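In this view, the complex is presented without one of its protein chains, the others remaining in place.
For chain A:
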Amino acid sequence: MATTESTAAGVGPVEGGSLYDVDHPAPFIEAPRKRTKKTPKSTRGNFEMAAWLFMRLSGVVLVVLVLGHLLIQLVLDGGVSKIGFAFVAGRWASPFWQVWDLLMLWLAMLHGANGLRTVVNDYAERANTRLWLKGLLYTATVFTILLGTLVIFTFDPNIR
């Protein structure tokens, strides 16, 4: 087979470049995963990377929010014994604790939902099973986040 281009044995032509140039007197071997014009465009986006990063960022914030929550609810002022409607009303009178609880609700639910999404992906082998489990998971997550948000925003200390 006659070719007009001469290539060194075992080395394919580099996309859009010559095998040799001033900087590369020896055959230049293409990086195995180098992006070229022929590389198909990724259709997946960076969702998994964003999810991975979200777990770490929300995790750090949740350590503060949740451990603070546990300290207040279970340790200080007589622990769980003091909790009741009056105690909730007292805390939600302050916007600070409303924001605290709202942030904790959203971050914890999304953090947990993404964790369970990973678990479903790992253990549910059939595509249909994954679809249903994740459908259930997302439905429950959206419901719980909306319910919790509604409760915090519409809380009425004089309900009775």
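The definition used in the following text is that a contact is a pair of C-beta atoms (placed from the backbone, for glycine too) under 8 Å apart; a residue touches a chain by one contact, two chains touch by 3 or more; residues count from 1.
The rule is simple: contacts and distances are computed from a predicted model.
Asks: One chain of this complex is missing from the view, so tell me which of "ABC transporter substrate-binding protein", "Molybdopterin synthase sulfur carrier subunit", "Succinate dehydrogenase, cytochrome b556 subunit" or "Cell shape-determining protein MreC" is its UniProt name.
Replies: Hidden chain identified via UniProt as "Succinate dehydrogenase, cytochrome b556 subunit".
Asks: Among A:29, A:66 or A:131, choose the residue that contacts the chain missing from this document, as touch is defined above.
Replies: Touching the chain that is not displayed is residue A:66.
Asks: Given that one chain is not shown, which residue among A:51, A:116 or A:133 touches it?
Replies: Residue touching the chain left out of view: A:116.
Asks: Consider the whole complex, including the chain that is not shown, and state which of A:29, A:49 or A:75 touches that chain.
Replies: Candidates A:29, A:49 or A:75; residue touching the omitted chain: A:75.
Asks: Where does chain A touch the missing chain, residue by residue?
Replies: Touch set of chain A with respect to the missing chain: 56, 59-60, 62-63, 66-67, 70, 74-75, 78-81, 83-86, 88-89, 105, 108-109, 112-113, 115-116, 119, 140, 144, 147-148, 150-151, 154-156, 159-160.
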